[in-house]
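The complex appears here minus one protein chain, its other protein chains still in place.
Now for chain A:
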Amino acid sequence: MSATRTTTRPTPAMTTPLSRMTALARAEMTLLGRTKGALVAALFAPLVLPVSTSQLSKEMDLAEVGLNTGTLVLPASVGFSLLFAVYSVLVGALVVRREELVLKRLRTGELRDVEILAGSALPAVLTGLVQCLVLAVACSALLDLSAPSAPHLAVVGLLLGLVMCAALAAATASFTRTGESAQVTPMPLMIVSMMGSGMLFPLELLPDRVASVCELLPLTPVVTLVRGGWTGDLSAYEALGAVATAVAWIVIAVFAVRRWFRWEPRR
């Protein structure tokens, strides 16, 4: 403390958005590893649930709609991974950080708001990404799944899904007050997605009118694009429609976050 300082001081090494987000993501990764509930949800649920889907699939007439067990189970697995490892884990993490006043503390520093959210989301998003890659390899090896005929569609679908689930998690956290309610608030989207986004059964097995509504659900375009990536029977028109639906959901989620996200608990 003996050094006298005046108004001039050497310019310090400035942080960059990337360095700041990396520091935050690293801490979040450590925390993810220390939260048992999140760890189970992130690592096991998406690996166990596909088994039940593959059991269910045996009772369906998949060939009629141009699918087999592999092209049903893999997109479903990606969906499970996005819902459990990314979406639900992230809702909990953001709400708990807010309750602990961590978000408020972070906002006193150099991190911009978007960096705080992105840095916090990064570990969950990476977990989801790695999981999806593992699932793709596992499904290819264990189920009758040939190489993808339009891999770019699967990649686009997966990336859109990761961004969308992170954004939807922040949006859901906007309407979640406590860590306890964070156990419940992700449920509607998770259940609706499992039932209506072609994860448990293909939409083609539903009545047309119901199916066309289900196509507008957030996770449907992701499942559609990943499936199309493997089957290769998605027209450009259908693919663009799916991308547009996914982008629309991302825009809605980002709008909701900007409008309603709270950085500190209500007094």
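Basically, a contact is a pair of C-beta atoms (placed from the backbone, for glycine too) under 8 Å apart; a residue touches a chain by one contact, two chains touch by 3 or more; residues count from 1.
Just so we're on the same page, contacts and distances are computed from a predicted model.
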item: Which of "ABC transporter ATP-binding protein", "Cell division protein FtsX", "Circadian clock KaiB family protein" or "Sulfide dehydrogenase (Flavoprotein) subunit SudB" matches, in UniProt, the chain that is not displayed; value: "ABC transporter ATP-binding protein"
item: Touch with the omitted chain, as defined above, among A:24, A:158, A:239 or A:254; value: A:24
item: Positions on chain A where the hidden chain makes contact; value: 1-7, 9, 12-15, 19-20, 22-24, 26-27, 30-31, 34-35, 97, 100-102, 104-112, 267
